[in-house]
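Apart from one protein chain that is not included, each protein chain of the complex appears where it belongs.
Entry: subunit A
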Amino acid sequence: MQSKAISSPKPIPSMRPSMGSSLGFIQDYSVYFFFAAVLIFFAVTIGDQGFLTVNNFFNIARTTAMISIVSFAMTFVIASGELDLSVGSVCALSALTCGLAIQGGYDWYVAASFGLLSGLAIGLANGLLVTKIGIPSFLVTLGMMQLIRGVDMRVTYTNPVAIPDPTFNSLFGAGKLFGIPSLIIWSVLLAVVGHVVLRYTTFGRRVLATGGNRLSADYSGINTSRIKLYTFMLSGLAAALAGLLYSGMMQTARYNFGEGMELAAIAAVILGGTSLFGGKASIIGTFAGALMIGTINNGLIIMGLDVSEQMMVAGGIIILAVAFARKPSH
């Protein structure tokens, strides 16, 4: 396509790149400042109690991997202006599907594909309900979260399913490559992929345009329903992968995998500077947000807080951090 319409260039007025206001800069990157503050705080208070060791950091990254991966996909969902609350239940569904398939004698890769397909199918269902019938995603996925969790409980009557496949377990969770836990490799790899897709592909642009202003995107020829459908499928797939990683790490699949995961993932996304209303997103920010949540949990455990105390403190810190990340309403 050639542009005859603008073929006679006129001199362009000098254009300096705008720096944006310094306040906006701090807000866009507030997750990194907060993360640094959290690290410094724990380093000073519990640095000598094992917080400041390579092993502990590996540990944080490893245990956060599932939430990170789910929140990468969640970033796309939220960037397109929707929400997915069903990820936690899907995570357990995929783990159980895969576990039962392995017990049923399927090869690990076939079983893993079944697990991933189950997540993809739920994502597809979510997406179709939202885009074709027009139910708000908050409600669709809230219902789906409940429904699938019920299925999870029913299939094995809440009994755990052991996964006796060493290849599977080492690939998805328990193993290492060059001394680096496979869970960390998975999450870093997917962070890079997510970042590239969001920033540099037409799909990423279309997601942002859809969430930024759906009508305008529609007029621009973007099939916004299709885009939303894809982000839900992506989210289902990521949640299913997280389920495989959980079961590989534990060498078991359980019905309660991923409980509360949806909230942690959404918090990570928002902490990372993605707008809850869509149109603006950052995968790297999300990664930092997820790692920060993991670090807070880890530090509080080392400090010896019990579960109830951990929940209170972590919740408070998240509210505080989001308050800073939030854009002031002029």
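Throughout what follows, contacts are C-beta pairs under 8 Å (C-beta built on N, C-alpha and C of every residue); 3 or more make two chains touch, one makes a residue touch a chain; residues count from 1.
One rule holds for everything that comes next: contacts and distances are computed from a predicted model.
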Chain not displayed: protein name in its UniProt record ("Sarcosine oxidase subunit beta", "Phosphate transport system permease protein PstA", "Sugar ABC transporter ATP-binding protein" or "Sulfate adenylyltransferase subunit 2"): "Sugar ABC transporter ATP-binding protein"
Using the touch definition up top, pick the residue from A:Ser113, A:Asn223, A:Gln251 or A:Gln310 that touches the left-out chain. A:Asn223
So one chain is hidden, and I want to know which residue out of A:Asn59, A:Asn213, A:Asn256 or A:Gln310 touches that hidden chain in the complete assembly. A:Asn213
Across the whole complex, list the residues on subunit A that are touched by the chain not included here. 1-6, 9-13, 15-21, 200-206, 208-209, 212-213, 215-223, 275, 279-280
